[in-house]
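Encoded as structure tokens, the structure appears first; notes follow it.
And now, chain A:
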Amino acid sequence: MAEHLLEVRNLSVEFHTAAGVVHAVKSISYHLDKGETLAILGESGSGKSVSSSAIMNLIDMPPGRISSGEILLDGRDLLTMPAEERREVNGRRVAMIFQDPLSHLNPVYSVGWQISEAMTTHGLAGSKAREEALRLLRRVGIPEPERAMRKYPHEFSGGQRQRVMIAMALALRPDLLIADEPTTALDVTVQAEVLKLLKELQRETGMAVLIITHDLGVVSEIADRVVVMEKGAIVEAGTVREIYKNPQHPYTQKLIAAAPGKGAMHEPGARAEPLLSVRDVRKTYGSFEALKGISFDLMPGETMAVVGESGSGKSTLARALLRLDEPDSGTALWKGRDLFALSPAELYKLRRDLQMVFQDPTQSLNPRMTVYQLISEAWVIHPDILPKAKWRERVAELLVQVGLSAEHMSRYPHQFSGGQRQRIAIARALALEPQLIICDEAVSALDVSVQAQVIELLDRLRREMGIAFIFIAHDLPVVRDFADYVMVMQQGEVVELGTVREVFDTPRQAYTRALLAASLSPDPDAKAGHLASVPAEAADILIPKRSH
Partner candidate 1 sequence: MLRFIRQRALASLISLIGLIVMVFFLSRMTGDPAALFLPVEASAEMKEQFRELHGLNDPILVQFARYVGDVVTGDLGESLRKARPALDVVLEAFTWTLWLAVITMTLVTGAAIVVGSLGAFRSGGFFDRLSSMVSLIGASVPDFWLAIVAIVIFSINFAILPTSGTGSVVHWILPIAVLFVRPFGIIVQVVRGSMVSALSSAYVKTARAKGVKSGPIIFIHALRNAMLPVITVVGDQAASLLNGAVVVETIFGFPGVGKLMIDSILQRDFNVVLAAILVTAIAIFLMNVLIDLAYALLDPRIRH
Partner candidate 2 sequence: ASGPVKIVLPEEADLLEPCMATRSNIGRIIMQNVSETLTELDVREGKGLMPRLAESWEQKEDGSWRFNLRTGVKFSDGTDFNAKDVKYSFDRVMSDKNACESRRYFGGMNIKIDVVDDTTVDFTVDPVQPILPLLLSLLTIVPEETPMEFVREPVGTGPYKLTDWTPGQQIVLSARDDYWGEKPEVTEATYLFRADPAVRAAMVQTGEADLSPSISQTEATNPATDFSYLDSETVYLRIDHNIEPLNDVRIRRALNLAIDREAFLGTLVPDSAVLATAIVPPPTLGWNPDVKVFPYDPEQAKKLIEEAKADGVKVDTPITIIARTANFPNVTEIMEAIQAQLQEVGLKVELKFVEVAEHEVYYSKPFKEGRGPQLVAAMHDNSKGDPSFSMFFKYDSEGTQSGFSDPKVDDLIARASAAVGDERAKLWSEVIAYVHDEVVADVLLFHMVGFSRVSERLDFKPTMATNSMLQLSEIKIK
């Protein structure tokens, strides 16, 4: 009775860990029809990835185990299918694109080869496969596809890599495409491009799309129906409009309510003595100018958001301010002293005041340290902050502050989901009681409800403790809610700098306007014509990312 293309019934997945069995997915059921797009929405760690990995047969067993359920594709259970037949399904009938295209592309083979392989694996002749790969690359909008065929993944920008992944997934025109957070790593303009492409392709081939995300904007942009997951279980299902307009489950309600970009904008007060005064900072890598003279002021307790496309120099600026990279020229006066001229000993003292939360929480936490060790390391390095006897207590406090619990202390980073890890990283930054925290895409990996709470946490810290923030982000609604000032960067230059209201309400530059237009609204009613209005020049800016 193959009435649905895909039907998941009572699927349960568990993992065996030190602390016992983790029930990652608890008896979930949903279905998906031809040509339909289903979004699985849910906060970080709710089991979205695990459930879709089960469909692709990608769960590592052990430690994982599918403890119950069936996954029917056209009525046939994928879980009980013979191995050879099962393998034939992957790629041909069901294909997948992953969140992080760099690590999911094989670094040592050309992309042309990798796309062709999807076809040759399923019996296509080599030369035909290459022709087809070329066509696909052209189709997904990779410039100079002939040359691109011979290039390697590290030679592409993030957006381009994601397009390569998509081309690869679409190679055999699958009936079902699973996209696991396909745009989380991308900046808004590229995200808009990728989603647009997905929709077009879906229209062309009539495939069903299962998209996993925690971004309400993405959901409203692309999905027909939504499944909401929480703690491994499905708590609500329905059409996008139903869910958005009339959420039933308290969790869904909270999620919708947490969608950013709705609150009042900050109105910064009068500016007095700046905490940090940056003038004409320049940085070049070889002949490439990453920063072309950046200047701005930051007052205590103020938030400066830095937005701009990928590769525009945002992270480079952050690294220079923290002296992780030495800038070529310019000054950065911190309470009147030039950061770039400090000796190592002076810098050490200053480290307490100037902290950073990194873009990628997985990479920024030492995998061999427990949460307790990670957070308390701050006090090992700066022993005068807190006597050792109080560490445990304070770590617990910090964990609660960032929305984790004290028992998490003895766990290791890999035992947390991405969002949880970022909260640990924030707790670690807070441990030093700094005056300025630079957040480099610190909330991009978080789902909306957590994101809202983290933002609120940061906001509270700013109000209560007077911490200033440099807030690098590509999610404009978040910036709108949190920032006092917004700095828009493009190709190493500041193209626009002003208060939130100025930048959001009366953008002066075309580039800023393009950015704002590409930003997705969670409201399904607001989406009409959205993507169509993205200016062509903004969508096509695809600057190659730094190689590995």
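If you want to know what made the cut, all candidates are chains of the complex that A comes from, given by their letters.
What we mean here is this: a residue touches a chain if its C-beta (ideal position, glycine included) is under 8 Å from a C-beta of that chain, and two chains touch if they have at least 3 such contacts; residues count from 1.
What you see is a predicted model, and the numbers here were worked out from it, not measured in a lab.
Within this complex, chain A touches only one of the listed candidates (1 or 2), namely 1. For chain A in complex with candidate 1, the touching residues are 56-58, 60, 87-92, 95-96, 98, 100, 103-110, 117-118, 121-122, 152, 154, 165, 168, 547-548.
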